[in-house]
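Here the complex is missing one protein chain, while the rest keep their positions.
Then we have subunit A:
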Amino acid sequence: MKSPAHAAPRSTPSSPGFLTRLWPILLVLVLWEVVTRVAANGFFPPPSTIVVRMREMWLTGPAAHLWLSDAALDNFPPSLARLFTGWILAGIVGVVFGLLLGRSVVLARFVDPLVHFGRAIPPPMLLPLLIPLMSIGTPMQLTTIVFGVVWPVLLNTVEGARYVDRQHVETARVFGFTRGQRLWRVILPSATPKIFAGLRLSLSLALILMVVSELVGSTNGIGFQLRESERAFDPPGLWGSLVVLGLLGYVLNLAFFTVERRVLSWHRAAKQTT
């Protein structure tokens, strides 16, 4: 017989509390701290040292600036701006061309090889090629991000637009929907679950490419600062930038998930009832 004390936490296995979900993180932090302290390798500072260094770098500003230091204000906003601009541009390009390719069999047949050719090119490899074309700076970084993250959106949109439920297409035909109605009210909405899956993948890719593009020829940004710490032989500073990137990735994913749940509420509900 099990005691009730053991049974109690099992009764709600699907919705653990906030603190319960936090303990694996704490466990990792503690392990990390212990291992790095024992190893005592300068390249792998313990988390406590990293946190102190992060505070020093970014949270020593005046209260009016939310305590953000100049280093934070100089590097975080440009990075975020590149990330979002690149991602949104790629989203627009991907959705527009994805709808076109998804609905036109002929066009898709012609363009398909090009798409897969382009997708196979590693975006960071574009950087040295882009330097002679554009001045070093934001245009080059944006091109890299857009080129790197457009593919998941494009390919997902193509698939979403191509496989619209036959019954929905026929309903639209029977009731004489115009081209515009078919596109905006039938094809686009039925492709949104796929489009969102693509956008989500692109968002995490955009974060990576943002950093990569800032490592080469940039004068600000998180990637730039990461490079600076490396040059100044400041492992805690380098690790600090990595931690910020990880946190940023987590927050972006969470925000995206929240928006997706709202926009696609019909999708989840319709899937559950049928």
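As a convention for this text, a residue touches a chain if its C-beta (ideal position, glycine included) is under 8 Å from a C-beta of that chain, and two chains touch if they have at least 3 such contacts; residues count from 1.
The working rule: contacts and distances are computed from a predicted model.
Enquirer: Can you pick, from "NitT/TauT family transport system ATP-binding protein", "Phosphoribosylformylglycinamidine synthase subunit PurL", "Hydrolase TatD" or "Acyl carrier protein", the UniProt protein name of the chain not displayed?
Expert: Of the names offered in "NitT/TauT family transport system ATP-binding protein", "Phosphoribosylformylglycinamidine synthase subunit PurL", "Hydrolase TatD" or "Acyl carrier protein", the one UniProt assigns to the missing chain is "NitT/TauT family transport system ATP-binding protein".
Enquirer: Pick out which of A:Thr171, A:Thr219 or A:Thr258 touches the chain that's been left out of the picture.
Expert: The one listed residue touching the chain not shown is A:Thr171.
Enquirer: Have a look at A:Leu107, A:Ile121 or A:Ala270 and name the one touching the chain we're not showing.
Expert: From the options A:Leu107, A:Ile121 or A:Ala270, the contact with the absent chain belongs to A:Ala270.
Enquirer: If the missing chain were put back, which residues of subunit A would it touch?
Expert: Here the touching residues of subunit A are 165, 167-168, 170-171, 173-178, 181, 185-186, 189-190, 192, 266-267, 269-270, 272-274.
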